[in-house]
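Structure in structure tokens, see below.
Every protein chain of the complex appears in place save one, which is left out.
After this line comes subunit A, so read on.
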Amino acid sequence: MQTRKKPFREMPRGHSQTQTPHSLRCGSYHSTSTANMSKQFQFKLVLLGESAVGKSSLVLRFVKDQFDDYRESTIGAAFLTQTVTLEDQTTVKFEIWDTAGQERYKSLAPMYYRNANCAVVVYDITQTASLEKARTWIRELQRQADPSIVIALCGNKSDLSARRQVTEEEAKKYAEEEGLMWAETSAKTGEGVTEIFTAIAKKLPLTAPPSARAGGARPAGGAGSGVDLNRQSANAQGQNDACNC
């Protein structure tokens, strides 16, 4: 998908697998009832973790059910969306943000995860150091992200268990202490991938609206209380007071 040869690819528009109303794009938390009374939600999900642990590979597996043995390090962010349908027909659309490589030299902008509803922090089970890095990210999220953020710790490359350096027990214990979700996955074989995203979808607060901060910073369109710069001078006479409190 991404290589150094093709310098960038900023995300496809409209990549969702299911057809969702256009209004979903604006604002991160919407529930829309359709004819059969199912509900739809949209959440921002960010990926974090050391380089080469398989962040982009996990997304590629989840969104397109593909894997690439010779993936190069991400240049440019793949922004993708994928929808999960739960048993009660509720659909959860993830807007998935990849890091655009900014984490490589400890330079990820806090803006990246500021309004995330959920974060998947990835380590490589064959690299002890990558779990250390994951712990650093989790501390950062606990300090700076919204308190309601759902964090999943994800031990990737489970197909390489012969070279395992991080035991399941160790990671699981840490996750329990910190109140995180935890699973092992293999982007290569697909093992555990859909499961972890589905588990996140279930864990996200699907009933109560999030706090004002959670997922606030999205172009709010007509839905929120912000101003939409893409809407060119819609109200020439400025009777827009109602929308800005």
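Keep in mind that, in the parts below, a contact is a pair of C-beta atoms (placed from the backbone, for glycine too) under 8 Å apart; a residue touches a chain by one contact, two chains touch by 3 or more; residues count from 1.
Methods note: contacts and distances are computed from a predicted model.
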item	value
Options "Rab GDP dissociation inhibitor", "NADPH:adrenodoxin oxidoreductase, mitochondrial", "Geranylgeranyl transferase type-2 subunit alpha" or "ADP-ribosylation factor-like protein 6": UniProt name of the undisplayed chain	"Rab GDP dissociation inhibitor"
Sole residue of A:Q89, A:T128 or A:Q144 that reaches the chain not shown, by the stated touch rule	A:Q144
Interface residues of subunit A (partner: the chain not displayed)	1, 7-13, 15, 75-77, 100-102, 104-107, 109-112, 114, 143-145, 213, 216-220, 224-227, 229-230, 233, 235-241, 244
